[in-house]
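Then we have chain A:
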Amino acid sequence: MNTEPTMQLPGQWSTFGVGYDWLFYFIYWLSVVLFVAVVGAALYFVVKYRRRPGVKSEPTGHYLLLEIGWTVSPLILLVMLFHWGFAGYVSLTAPPPDALDIRVRARKWSWDFEYPNGGHSQDELHVPVGRPVRLILSSEDVIHAMYIPGFRVKRDAVPGSYSTLWFEATHVGRTRYFCAEYCGAAEQPVHEADGTDRYTGHFSMNGWVNIHPVDGPAAESVSGENTWRSGWASYLENVLRAPIDPATGHEVTPAQWGELLYARNQCNTCHSVNGSAMTGPTWQHMFGQNVDLADGTHVLVDENYVRESILQPAVKVVRGFNPVMPSYQGSLTDRQLDALIAYIRTLR
Partner candidate 1 sequence: MSSATTTEASHGAHAEAHGHHPPFLQHHFDTPAHQFDAAKMGMWIFICTEILMFGGLFVAYGLFRGREPEIFHLAHERLDKIMGAANTIVLLFSSLTAALAVRQSQVGDRKGTTRWLIITLLCACVFLVVKYFEYTHKFHDGLLPGTHFRAHLPAYAHHGHTLPYRAHMFFALYFMMTGLHGVHVLVGMGILTWVLKRNLRGEISKEYFTPVEIGALYWHLVDLVWIYLFPLLYLVG
Partner candidate 2 sequence: MATEVAVAPGHHEDEPDHMANYLIAARGVKSWLVTLDHKRIGVMYLASVILAFFMGGMFALLVRLELLTPGRTIMGAATYNRVFTLHGAVMVFLFIIPSIPAAMGNFILPLMLGAKDVAFPRLNLLSFYIYVVGALFSLFSIISGAVDTGWTFYTPYSTTSSSSVVSMTLGVFILGFSSILTGLNFLVTIHKMRAPGLHWRRLPLFVWGMYATSVMQVLATPVLAITLALLAMEKVLGLGIFDASLGGDPVLFQHFFWFYSHPAVYIMIVPGMAIVSELFATFSRRAIVGYFAVAMSSLGLALLGFLVWGHHMFTSGQSEFSTMLFSALTMLVAIPSGVKVFNWTLTLYKGSIWLTTPMLYALSFLVLFTIGGLTGLFLGTLSTDIHLHDTYFVVAHFHYVMMGGTVMGFLGGLLYWWPKITGKMYDESLAKVSWFFVFVGFNAVFIVQFIMGSRGMPRRYYDYVPEFRPYHQFSTVGSWILAVGFFILAYVLVKSLRSGAKAPPNPWGSAGFEWNTATPPIMQNFAVTPTITRGPYDYHEATEEELWDGFPEDFKKSEP
């Protein structure tokens, strides 16, 4: 088992990968042999029997035995291939009963991961090493697909039904996942503060699978790219809490946490804080004002309204905008909601 990529395949991070790679390379070499045989023979004939003065072609005879041979012998190979492929597939669809369940909700264009203790992470998946994990996939809008090349697994997330996918990671570290079912893109890019444009869509629905050691340092002591180093139990505990400010050693303030959540939950793909309207209204100078709603009434933006807008965005739709905002019901904890509201308050 290794995580080094080979010529054809990415590094291998799961128990499933071993058999997979073996089968892949078997078909690969089988193809190489067949290709060389067919093309080699053709090129040889082309050179040997090229048109020459005075040499005529020979009439075509009958080759019944050959015909039967090359109809039947591939069949044997194909039955073998089918059998191995099916066996691998079956093991892929039957998770062990003790698998750890993680709920995965896909939506344009972000992923929400819910852990058994109720904690959530956005766009970064965290799993323990050496333990079967079952992802229960669902989608809120169109079809997406969870694709983890390092694990050699993929499964569609279809609106209106649940699908599952399981794996067991073999190494601590991180490997990428992607969305592998086309799901569109935002019409307009987000203009970042530094003047660049950030596009979101199918192609940006990717991130890292962080594979945690069972025991490891506390979650607070690792950050950024290294979050996967923390112990699994410590990580789980931490997803429910505000991050620690390294300067003070205490939890950050709710408003600071809210600002983090604003980026992490992708609110920034639709809401700006600098006054420019994007897919959704800007948050600058929003709090405490009256806004016009699509139904002709207006409403004061206070804590309750903001909370309602996040949990049930379709109920009160701001005039001039389409009701496209997804509901965050169930994917933000109360404390996280409070943090977001605290942050929005600071923008007035």
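Going forward, a residue touches a chain if its C-beta (ideal position, glycine included) is under 8 Å from a C-beta of that chain, and two chains touch if they have at least 3 such contacts; residues count from 1.
With respect to how the candidates were assembled, all candidates are chains of the complex that A comes from, given by their letters.
Nothing here was measured: the structure is a model prediction, and the numbers come from that model.
Trainee: Touching chain A in this complex is which of the candidates 1 or 2?
Mentor: Every other option belongs but stays apart; chain A touches 2.
Trainee: Going by the contact rule at the top, pick out the chain A residues touching candidate 2 in the complex.
Mentor: Result: residues 5, 7-10, 19-20, 23-24, 27-28, 31, 34-35, 38-39, 41-42, 45-46, 49-60, 63, 66-67, 70-71, 74-75, 78-79, 81-82, 84-90, 92-93, 141-143, 145, 147, 149-150, 152-156, 158-161, 163, 176, 178-189, 197, 199-204, 206 of chain A touch candidate 2.
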